[in-house]
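Worksheet for the structure shown next.
The excerpt is restricted to a subset of chains, each kept in its original location.
Letters A, B and C name the chains as they come in the text, with residue numbers starting at 1 for each one.
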Amino acid sequence: MPTIVVEVMPKPEILDPQGKAIANALPHLGFTGFAGVRQGKRFELTVEGQVTDELLDSARRAAAEMLSNPVIEDVVSVTVAEDI
Amino acid sequence: MTQSSTSFNIDTVENASTTPETELPWAELGLKEDEYHRIVQILGRRPTAAELAMYSVMWSEHCSYKSSKVHLRQFGEKVTEEMKKDLMVGIGENAGVTNLGDGWAVTFKIESHNHPSYVEPYQGAATGIGGIVRDIISMGARPVAVMDPLRFGDIDHPDTKRVLPGVVSGIGGYGNSLGLPNIGGEVVFDSVYQQNPLVNALAVGVLKHEDLRLANASGVGNKVVLFGARTGGDGIGGASVLASESFDDTKPSKRPAVQVGDPFAEKVLIECCLELFHSELVEGIQDLGAAGISCATSELASNGEGGMHVELTKVLLRDPTLTPGEILMSESQERMMAVVTPGNAEAFEAVMGKWGVEYSWLGEVTDTGRLIIEWDGETIVDVDPRTVAHDGPVYERPYHRPDWQDDLQADTFRISDAAADLPATAEELGEAVVELMSSPNMTDVSWITDQYDRFVGGNTALSQPDDAGVIRVDEETGLGVGLATDCNGRYAYLDPYTGAQLALAEAYRNVATSGAVPMAVSDCLNFGSPEDPEIMWQFAEAVRGLADGCKTLGIPVTGGNVSLYNQTAGRAIHPTPVVGVMGKFDDVARRTPSGFQRWADGQAIYLLGTTADELDGSEFARLRGHLGGLPPKVDLAAEKTLGEILINASRDGMIDSAHDLSEGGLAAALAEMSLRFGVGSRTALDELCERDGVDPFTALFSESQGRALVALPRSEELRFTDMTSARRFPALRLGVVDAVSGGLEVSGPFEGGSFGIGLDELKEVWSSVIPSRFGGLVEAEIATRQQ
Amino acid sequence: MTTTPTDTPLIGEFTAVTPSGPLEGARIGVITFPGTLDDRDAARAVRLGGGTPVPLWHADQSLHGVDAVILPGGFSYGDYLRAGAIARFAPVMDTVVKEAGAAAASSSPLPVLGICNGFQVLTEAQLLPGSMIKNDHLKFICKDQVLRVENTETAWTSQFTQDELITVPMKNQDGQYVVSAEELEAIEAEGRVVFRYVGENPNGSRNHIAGVTNERGNVVGLMPHPEHAVEAGYGPDDATGLREGTDGLTIFTSVVSSLAGGSK
């Protein structure tokens, strides 16, 4: 089924406690060399039939109005993935 | 959702009759050969794939209690009429129901989710809470609180770091989202639980008498409805062994390795069910737990008129590739099945609509005595439901007392190396108290319990760290209940019969200490493999002990759960019969807290009960690496008298705090009462040592049973001691509450004369044990596990 | 379909303090979303505060003529996606926004209190500035929390004294209040911080903020739970003993009396 992928990340100026905790833990587990970690969200919206322009537009609005909170998050991308 | 029924090779009853030679994967489904033959004998033909699925899950150890049944009967047999007088529903239903009076009733039960919590701690523990709460709902009750008795491996073992944080956040994540206060539990660390952590969960619910519902399908022509979450491949296992059912070319899709809980769905289900009960829209109801639809249909049918007709293609699916057998076996969470009269169907649908809950009408109640399940009109199951639900195999597994038991019991603490250098001077005794309180089993557990909501509902009168969790039931009268769960697996290992009674005695004592009158018992029996005759002996002894103990105390077992096979590579856990006791308050405002009150300066501290030299199996012995000998003696008559004293004292407002003595003995109880509000005490051991003929070390660390500490205003002393002497129960004035010194001061017949421990210092070590292990790294672990 | 919940609480009735005189006229709506948990508690608190609680249902646009509204705590829609994110689209919220928001025509717009999850819904609905993210320690935390009341001008805080210290339970996982630097400055400058955490910051909130109000002062959000500190025996611990704290009650008596006093 075709899928629309929406990606959302915390705004750079907003603290990301989850990302921070992961960044702190990485070196303890032997993963070094990373300067920072941020954790965001990835949504897969599946579509029956075809991804029309209309539907993609609808997904964009959903991303902006509901899937993200503009006060703390940015929508990074809204893309179509044909074969997930 | 569109479902195609054509992609399966439907194994109909007709087909089964004409193809007797077809091989079925009974062994892969966990059935023994003779069990399979019994099914063939019952049916007079080979089972269909769907029937095999049903029998295999319903005849599993988990659902049929086939190894434990012959022993568990004692809970029913060793019950007197007197014990039954408040019992509205006994063992056998989803949970027992006890009459509280004033038209109120209470239902509670403990269950285990041990193995799933080891595999995936967060989800395993979360779905454990979900499952036990559905048992409570299915009685017609509103769930009002949960408790979580937990046991982990050694606190410093790496796997404990993986398991504990996940289990705790799973219990919190699910229970908090349901709006159920967590009012207590246990946290025990012992290397015997490595790879076999015990995650038990207790739920308690309250109902008005008229709301009581039972799991039976009565009323021919009534409709059967499945509602809640959709059915997925949960609990079927990574790959379907019933794959033979499927004949299309596409590989059977993967089945989930673990189940994910949806607490939001369950919260909505709770409210939705309560509205159904309140509007009297359901005749019978059954939650779906292990064995899912197999269990719900066969139990509802066999408890009712005995017949049911179901069309399985009506089941709403999350995974459309599920075969009929898999649908019957699925353990997807957050589902319920109900029986509804045709006249109520529309109103039922309106309630579903209001709460946004999905449902599907599956069939109806019949009077045929048969459970008939069809797939698209073709019969795939045609059985007598009793044979599925109640006539499962019963094993009289062989058991015998382990050969090593005698040696173990002979190896007492006093003769062991561990007793070589016992603390004797003031300094040594003081240090030993501090060491005791920083033991992982005595430590502050608020790092854990602060992750649980204890306020929601506004009816929590006591919760951790008090002896019992206390919940108000009726806001007008203050009618309420107190609950505690307990078990010392080390005692049970030394002597399972006594160990089970000690678990009962401690839970009973905790409830009475809070001021509640003990009324009923639920238990969760966690053991190793029943196929090992030595483990089976532990089990048999524990059940016998618990049943005898309940009879002596006069409180019935109302339900519980058995968890077997808690062992890895031949290494079994200690026998761990966790016992929950529920007691009643006429007015929870009378509950007795466990800590010395800030305003209680100068109050008298009394020790109730007698202290003997009983250190075998004790926490102090554990700290010295010793486990052997005999557990403390149990005297249930004394426990009863102690209980009466504590309950009367609470009812008459004589005492302001009380705490029972258990692990860690007097030293632990004194320290805990002081640590609660940071209020110290001054006590003297001289009289105690002399009266009971024990040395100061024994006085402090012995774990003799039937004891409690109380603090009371001086104005009440006379009335109180009159009461204890009228009952010929030993009561000794040990000292006074000291709200000024900020310390614990103990004097006695030992070198140096007295020792003092600053509460600040004690608190520091006592409260840092868990956070120091589970900070930092663990937070990252939590981070990636969260949404 | 009419959607006002008809269910009476099964756990007894709300403690019987019969409202009397002019106070009983204060009708305070308590909204239930799917997944709301503390609605009964909020209703009980209203009753103990002398008002009349009116259950409101998320799917019903009507506020049934209530004088003030409480959005209680809980996990509306499981807190899935973000805390409060789905609930803010409920039909009842359209009306709340209309009657309480910046565009509300009335000179005395509807008093609204969002507690915990209710606060999160109010920020998602942009009735209040900022937002809530996970606690800096990432865990759910339940504890007794000391707060300072810094704004006594709102309908919900009028009976407190300025800078009064109160103790109420706190219990949440997504309680870290974040807000842009400019807005934070404005909030502080305009005295719109209503409650501030005292002592160690329990979750990393900016400037220790526990509760804020909007520009008009009618909408208040508060992370800890005053409705769990209204009845001796069931609240936070205080100096007189175990669970005796009732500091939260003043929130409810405040709103009841300011409504009765004709400030609406």
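To be clear about the criterion, a contact is a pair of C-beta atoms (placed from the backbone, for glycine too) under 8 Å apart; a residue touches a chain by one contact, two chains touch by 3 or more.
In this text, all values refer to a predicted model and were calculated from it rather than measured experimentally.
Taken over the entire complex, each labelled chain kind is present as follows: A x2, B x1, C x1.
The rule we apply is simple: only the chains that are shown with their structure count from here on.
Rounded to a whole number, the gap between the C-alpha centres of chain A and chain C is 31 angstrom.
If you average the Cα atoms of chain B and of chain C, the two centres end up 35 Å apart.
Taking each chain's centre as the mean of its C-alpha atoms, chain A lies 40 Å from chain B.
Listed for chain B are residues 779, 782-783, 786, each touching two or more other chains. Multi-chain contact residues of chain C, defined as those touching 2 or more other chains: 134, 137-138.
Across the complex, chain B is touched by residues 1, 3, 7-8, 10-16, 34-35, 37-38, 40-41, 44, 59, 73-75, 77-80, 134, 137-143, 169, 171, 225, 227-228, 230-231, 233-234, 237, 239-243 of chain C. Per the touch definition, chain A reaches chain C in the complex via residues 10, 13-18, 21, 66-67, 69, 71-72.
The part of chain B that touches chain C in the complex is made up of residues 142, 144, 169, 172-173, 176-179, 206-208, 211, 262-265, 267-268, 271, 274-275, 278, 350, 353-356, 449-462, 472-477, 588-589, 593, 595, 597-599, 677, 779, 782-783, 786-787.
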